[in-house]
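Only one protein chain is missing from this complex, and each of the others stays in its spot.
And then subunit A:
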Amino acid sequence: MNNNIIILPIIIPMITAVLLIFFNKQEKVQKYLSAVSSVINIGISVFLVHYVHTNGIISLEVGDWKAPFGIVLVADMYAILLVLTANIIVFACLLFSYKIVDYNRSKFFYYSGVMFLLTGVSGAFLTGDLFNLFVFYEVMLMSSYFLIVHGNSKPQLRETIKYILVNVISSALFVISVAFLYAVTGTLNMADLSLRVAELGSSGIIAAISIMYLIVFGLKEPFSRFFSGCPAPIRLRQQLLRLYLVLF
């Protein structure tokens, strides 16, 4: 079997989101399409959990660029379980939002926003490349901005400004710490990174970069908790933990 199946939990919500943009006026189509796609996603995630359980860690070199240079997607047990959790939570959120999201909201791409959010979360869990993690983080953040401000009431507009500002600052810090880590180790692949960092030992610069990452995720995480007025599927502490496991 081909390892290409790893990319499915990322690409199915993305395609669904794009399709849902075209059907924004038909509420029924939106509901059924998002539910069907979510169920398919859960099925694929369960299959992947089973596959990783029997065959061990699987990885995909995207575009066949070899590992330390290209971007890899890695599905180990931890990541794929988190993807499964995210998918189940999104499915539950969808069922809930069928009740509370009326036509006035759903015609402004509410379900597309949820699906793009799922794309970002699954991608952030499955990626094995630090900069790609940043990209998926931004995909997730963009849709979370959208979902938080969705509805256009005064408090939403007022609080979203602060939420975006905090996240823009922490994203800039994220880029900066990626740059520092690249300058020190010369790689962005997470598996390669753990080897290089282990070679460097506990030098001061690694500690400084780790503190940068601590600031980045420490800024992002509490605020996404405080301001989440939307069905934000999953908290990112797991991702933070995963990054720490790579770094130390």
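In this section, a contact is a pair of C-beta atoms (placed from the backbone, for glycine too) under 8 Å apart; a residue touches a chain by one contact, two chains touch by 3 or more; residues count from 1.
Everything that follows uses one rule, which is that contacts and distances are computed from a predicted model.
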Of the candidate names "Na(+)/H(+) antiporter subunit C", "NADH-quinone oxidoreductase subunit J", "Cytochrome c biogenesis protein ResB" or "Gas vesicle protein A", which one corresponds to the UniProt protein name of the undepicted chain? "Na(+)/H(+) antiporter subunit C"
Answer key for A:Val121, A:Val149 or A:Ile206 versus the chain not shown reads A:Val149
Given that one chain is not shown, which residue among A:Asn3, A:Ser59, A:Ser171 or A:Ser194 touches it? A:Ser171
Candidates A:Glu27, A:Glu61, A:Asp76 or A:Glu138 - the one touching the absent chain: A:Glu138
Of the residues listed, A:Phe23, A:Tyr78 or A:Tyr182, which one is in contact with the missing chain? A:Tyr182
Where subunit A meets the left-out chain, the residues are 131, 134-135, 138, 141-142, 145-146, 149, 152, 154-155, 157-161, 164-165, 168-169, 171-172, 175-176, 178-180, 182-183, 188
